[in-house]
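Working notes for the structure below.
Moving on to chain A:
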Amino acid sequence: MTHTALETRALCKSFGALTVADQIDFRLETGIRHALIGPNGAGKTTFVNMLTGRLAPSSGQVLLGGGDVTRLSQEARVKRGLGRTFQINTLFRGMTVLDNVALGVAERQRVGGRPWRPASAYAHVRDEAVDLLRTFGLETDARRRVVDLPYGKQRLVEIAIALGLQPTVLLLDEPAAGVPSLESGRILDALAQLPAHIAIMIIEHDMDLVFRFAQRITVLVQGQVLREGPPAEIADDPRVHQAYLGERRG
Partner candidate 1 sequence: MDALLSSLVSIAFHGVAYGMVLYVISVGLSVTMGLMGFVNLAHGVFAMAGGYILTSSLGRFALPFPVAVGLAFLLVAIGSMALERGLYRHFYGAGELEQVLFTIGLIFMAVAIAQLVFGTLQQPVALPPWLKGQFPLLGRDFPAYRVFLIVVSGAMIAALWFGVERTLWGAMVRAAVDNRAMAQSIGINTRQLFALTFALGSGLAGLGGALGAEIIAVQPTYPFEHLIYFLTVVSVGGLGSLRGPFVAALFIGVSDTACKYWLPQFGAFFIYAATIAILLWRPTGLFGTRV
Partner candidate 2 sequence: MADALRLTGVRAGYGATVVLEDITLSLAERGSLAVLGRNGVGKTTLLATIMGHTSFHAGSIEYRGAEIRHVPVYERSRLGVGYVPQGRDIFPSLSLEENLLVAARPGRWTLERVYELLPRLAQRRRQMGNQLSGGEQQMLAIGRALMGNPSLVLLDEPLEGLAPLIVDALLKTLDRLIREDALTVMLVEQSAKLALEVTAQVVVLNRGRIMHHGPSAELLADPQRLTSLVVAS
Partner candidate 3 sequence: MKVARILTVVVALFSVVLFTGHSVSAQTVKVGFISTYSGAGAPQGDQLDKGFKLFMKLNGDKLPPGVKVETIVRDDTGPNPETAKRIAQELIVRDKVQFITGVLWTPNAAAIAPLTAEAKMPFISANAAGVAIPYASPYFARVSFTLWQACYPLGQWSAKKFKRVYTAVSDFAPGHEAEEAFTKAFKEGGGEIVGAVRIPLANPDFVPYMQRVKDAKPDAVFSFIPAGKQATAIMKAYGDLGLDKAGIKFIGPGDLTTDDELQGMGDVALGVITAHHYSAAGDRPANKAFVAAYKKEYGEKLFPGFFVVGAYDAMELVFHVIRELKGKIDPDRAMEVIKQYKNPSSPRGPIAIDPETRDIVQNEYLREVRRVGGVLANVEIETLATALKDPWKQLHPKK
């Protein structure tokens, strides 16, 4: 029996007269790699922002692990197991790689607000962060500041931070965006190594990556779910082709 990790029910969002999310029903099963694709302006970013709680939906529900989180803050959702990466690097640029990851780990371990003992005394936080860096081959960069890192590695740090939260659901927003092709192999390797029990939703334009990685695909067009299914079906669906190739209807 599969278990639904993340679900939306009739999720809508309008800005004035403009509807950017229209009755989106979406299910992300536990342990599944699920890709969200769609042409530009399809509403992917809006959808993700509603999932994470940056944006309040106009109507509809967001359920995380079966519980309604529609009204919860970003922080509360993270505490319930929702992790994410950003399309554009959103790192603590002036801090070290280690601290970037440790900040997240500390929040998860509920020690982020401890004001008295030195941070370095929380060895379990640091060790966990170092372990994470090791999985991504970043251990030698631990003491470097993020801003001094090549872009590809920065993207890895982004993923490492999210993993440090030990999410049950991980939203990866274009993890390979902007990475020079030479370095992108690394990202793919890292994605392949992500723990199997995490439900992963990946928003990605790179179809190679999507078809290599995803077990299911949802196609979003103009704020609506156009199609949902396994990659093989999606690849053959004429409507998807149409959405991408722009064959004229009628």
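Criterion: a contact is a pair of C-beta atoms (placed from the backbone, for glycine too) under 8 Å apart; a residue touches a chain by one contact, two chains touch by 3 or more; residues count from 1.
The set was built so that all candidates are chains of the complex that A comes from, given by their letters.
Just so it is clear, the structure is predicted and the values come from calculations on it, not from any experiment.
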- All of 1, 2 or 3 sit in the same complex as chain A; which one actually touches it? 2
- Query: Hey, which residues of chain A end up touching candidate 2 in the complex?
  - Reply: 37-41, 88-89, 151, 174, 177-181, 184, 204-208, 210-211, 222, 235, 240-241, 244-250
